[in-house]
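Coming up: chain A.
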Amino acid sequence: MALRNALRSAGVTALALAGTGATLSYHEVSLPTTLNPLFAATMSDYRSQELVFDRLWFHDAVTNELKTRIVEKWELAEGGKAIKVTLKSGLKWHDGKSMSAKDLCFTVRAMLDKGTPSPIAEGYRGVLEGCEVQGGNSALIRFTRVFHNPRERLGFAILPEGAFQSTAITPDLDFSAHPVGSGPFKGSRGRRGVVFDAFANVHHQPGIAQLQLSEGNDPLIQVKTIINNGVQGIIAVPPTLRPDVSASDEVALKSYDLRSWWFIAVNTNKGFLADKRVRQALNLMLDRSKLRELAIGVKPGEQNSPCEFISGPFVQSSAYYNRAIPVVERSDRARSDKLLTDAGLAKQGGSWTWKGQSINLKIGMLAPLNTEAPDLLSLIGNQLGEGGFKRVENKISEDEWNRQILTGQAGDYDLLVGKWSFGLVEDVNDQFHSRGGKNGKVNIFNYANPSVDTVLQEYDRARTDTAAQDAYHRLHATLADDLPYLFLWKLDTKSAWRTGVRNNIIAPYHYFTEIDGWRYDK
Partner candidate 1 sequence: MSAPLVVLQDLTIRAPGRLLVEGVEVVVEPGRVTALVGPSGSGKSLTARALMGVLDVAPGLERGSLRYPALDPSKDWYDGVRGGGPRAQARLLEATRALRGAYLSYSPQAASSALNPGRTVGQQVALAVGRRASPPASLGAEVTRLLRAVGLDPRTAAALPGELSGGQCQRAALAIAVAPAPRLVIADEPETGLDPVLRRAVTELLVEVVQSHGAGLLLISHHHDTVSRIAGAVVRLRPPAGAPEEL
Partner candidate 2 sequence: MSGAGRRFSRWPSGLLAAAGFGALLVFAAFAPEFLPDPDPSRAWQGPGEMPPFGADDRGRSLWVYATQGASILAWPALLAGFVVALLAVFGGVVRATGAARLDGWVQGMGEVVGALPRMVVVLVVALIVPADSRSLYPLAVTWALLAAPGAMDEAAAVAERLGGSRFVEALRAHGYSAARIFLLHIVGYNLRPVVVRQAAEVSMQVVFLELALSYLALAGDRPSLTHADSVMSWAGLLSQGYTWLVIDMESGHALALGLGLIALVTGASLAVSHAARAR
C-alpha cells in the first residue's frame, strides 16, 4: 500500500514531466486510422487531417459562415454549373513545393477516378464533373448540376499532385501514414501515436510548435492524467466524468457541437418488425428518461443538460428539425402492448411470440458509444426485456460497423444502436433513401419507403434553404411515424483542455479548424 502510494506520487511527477517542452499532447479515444483525407472513416481521422490539410472552403467555428484560407477569389460560371477558383500565391506544401491550381484539379480528378476506392471521393462523384486549370493559379471546377449552395459542396481537402504517381489513390500508400499537406502541421503517424510539427506558411502561422496525439483508453484514467498535467487535452470527456473535470481549476471543459444524434435502427425487413405498429410499440416501450439518467447521468428535470431528446434525424438546434413532432420521454407499456397485440404478437409465459414462434431480439451497438453512454446497450436490452422481449446483446467494433452494418449487411440483427455526426452538410439522404446507385449508401437495414424517397429527392432538388428545410421537416414527420429508427437524443460533446491552453476555439466536427490561433503557456 505504502509502496503503491509512493509510486503514485512518483507517477504524478512523471506524468507532469511528460507534459513539459514546447509541445501540446492530447488524448483521442482512438488513433486516426489514416491521415489521407480521402479515406477518413472516424472522427479522429477528420480531426487529425484538419491539422495537416487545407479544405477549399470551411465553416467558421464561431460565426458558421463559409470561409477559405487558400482561395484568393472565386466566381460562378456556366450559369452556376461551374465555379472559377483562383488560389492565393505563395502557398507551400509541407515538402516545400508550392501549391497551384494543378494540385486542385489533380485532387478533383483523383476523386473522380474510379481507381480511387474512397467512399468520400464517391460522394463527390455525384457533385463534381471535372476541373480544368486556367492559368497558373486558377481552376474551373464543374458540377454535375446547379446547386443552391455550390461552395458548401467544395469542402474537400487539397492533395499535392507531386506526392502521387497517378490519380488512382489507394489507402495503402505511404501517404496515409506520412502525408504531405498544406495545413498548419506536418503530420506523421507512428505505432503508438501521431506527431504534428508546426509548419509556417503564407496562410498558417501556428502558435504551437508541436502536437502529440496518443490513444487514451479508460476515460477515467484520461481525466486523472489531464488533471495531473500528463496531457494538456482530452478530445472527448464522457458526461459521467464531466463533474470531475469541472472540479479542477487547472482544466476547463470545452464544448464542441458535433451535431451528432443517437438512434436505434430497426430492421424493417425482418418478420414482425416490418409492421410499423411493432416499431411504434418498441418506441413507446423505451423509457428514454431512465436511459438518459443511467447512461448519461442526467437527473430528471436537470437544466441545460448535455443531452436533448429528439423525435427525428436532426439535432433540435438544426433548422431542419421539425418542432411540431413531440419527443417520447417516458415509456407507455399499455399502449405498446396494445400495438403489439394489434400487430399479431402474442404474449406466452411473459414473453412475446409471433406466429407461434418465440421472439429473440438481436441487439447490437457500436462499441465506442459505451464510453460516452456506459451500459446503454444493456439498459436498452433490459427495458425491452421488461417489456417482454427475449434478446441477445452484442457490441460491434467500429471496424465491423463500417464493414458490415453501414454496407447494409447487418444480417440478422433486429436493432442497432448507433450515432450519426453531421459534417458541413446536414444531409440524411444516405441514411434513409432506399439503396441503389448513389442513393442510400449508409442505409443500415436497407429501409425502403417510396414517400420518404420522394421527400429526399425534393430536398436534393431544392434551390433555396427554405425549400430544403421544408422538405426535411416533412421527412422528420414521416420518419417519426414510420420509425425505421427509434430516435434517442442529441448528446453534446465536450473536450477538456488545461487552462494554460488559451484561445483554443474548437470547430464543430473538424475540431482544429482554428488551431492557428491556439496558444499554450506552461
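On the choice of candidates, all candidates are chains of the complex that A comes from, given by their letters.
Just so it is clear, a residue touches a chain if its C-beta (ideal position, glycine included) is under 8 Å from a C-beta of that chain, and two chains touch if they have at least 3 such contacts; residues count from 1.
This one's a predicted model, so the numbers in the text were calculated from it and none came from an experiment.
*Asks:* Taking the stated C-beta criterion, I'd like to know which one of 1 or 2 contacts chain A in the complex.
*Replies:* Candidate 2 is the one in contact with chain A.
*Asks:* If we count contacts the way the header does, which residues on chain A are in touch with candidate 2 in the complex?
*Replies:* So the residues of chain A touching candidate 2 come out as 4-5, 8, 11, 29, 217-218, 220-221, 224, 240, 294, 297, 362, 364-365, 367-368, 370-371, 374-375, 377-379, 381-382, 385, 391-397, 400, 411-413.
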